[in-house]
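Down below is the structure, laid out as structure tokens.
The other protein chains are all here in position, but one chain of the complex has been omitted.
The block that comes next holds chain A.
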Amino acid sequence: MSKKSFRQAINEALRQEMRRDPTVILMGEDVAGGRGGSAGTQDAWGGVLGVTKGLYEEFGETRVLDTPITEASYIGAAAGAAVTGLRPVAELMFVDFVGCCLDQIMNQAAKFRYMFGGKARTPLVIRAMYGAGFNAAAQHSQALYPLFTHIPGLKVVIPSSPYEAKGLLISAIRDDDPVIFLENKVMYDVEEEVPDEPYAIPFGEANLTREGDDVTIVAFGRMVGMANEAADRLAKKGIGCTVIDPRTTSPLDSETILDCVADTGRLVIVDESSPRCNMATDIAALVAEQAFDSLRAPIRRVVPPHTPVPFATVLETLYLPSVEKIEAAVTATMNHRVTEKV
């Protein structure tokens, strides 16, 4: 056990799985970097934000493949390799670039197993950065997990901390279905205690990061930390919150969500993806349908507005959910008074 950053935790998971299983390969743009350069440097970048640094040195060019800037072909190649014996981890860099290769994910990898009558296995992992808060503007800041969650055949993972990232990535690599693994780019330097040995966190099992009796908060990825902080502040005011980190949006641990809502009767969902057809609407529908009688207040969603992500810091800050916005939503749900229908 030692303190590791989100970046290091991901790097360690990749390294340990690559040591364990020679069919695990890595590919992407500048996952090593420096190929063909005049300095002859190898592993010049290790990914744009240094997440895969050192893997090229250990595993060499047959296991760590730098690609041209050609997402449709290398993401498709990863899918093709996955269905024929390798276990590729392909890095898409910014998840926004899925626009360039969605067909290979949506119409190819995701559908092999079902379309082929259960005969295919596609042990593919696609890693990508998501999220606002980096002033990276509209084409480098989206939180596109609802897009992937929408597609049957894909699994979708959103780690909320370094510990979660390592265990979930190991599960993703060992999984025989295509997995989209989304890393919030603002979190790479966040640190916490992470075990040195490999461990797997199962998909579809939510984690309760806070427990309280009054309100259930469901949050994803970076939003889990904000929800925890809001819960801690609210606890001081006598409001108890349960915070649920579903860990994976597909599969989704609906049981845990329904159980907690049954206990608290109030639900706030924190989701940094665009508000139409996102995880918050999905969970609101689940609860409205299956836990209507437990609800003591309307479900509240803390989500961005239906706009692209703006560049300027003032606007981007307004755009994103925040601890304050979560607190306000919880307080509002607590203040709701049920009016009896006549």
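Going forward, contacts are C-beta pairs under 8 Å (C-beta built on N, C-alpha and C of every residue); 3 or more make two chains touch, one makes a residue touch a chain; residues count from 1.
By our rule, contacts and distances are computed from a predicted model.
**Q** For the chain that's not shown, choose its UniProt protein name out of "PadR family transcriptional regulator", "4Fe-4S ferredoxin-type domain-containing protein", "UbiD family decarboxylase" or "ABC transporter substrate-binding protein".
**A** Result for the unshown chain: "ABC transporter substrate-binding protein".
**Q** Check each of A:17, A:96 or A:282 against the chain that is not shown and name the one that touches it.
**A** A:96
**Q** Among A:4, A:87, A:140 or A:247, which one touches the chain that has been omitted from the display?
**A** A:140
**Q** May I ask you to list the residues on chain A that touch the chain which is not drawn?
**A** 29-30, 33-39, 41, 44-45, 48, 66-73, 96-97, 99-100, 134-140, 305-308, 310-315, 318-319
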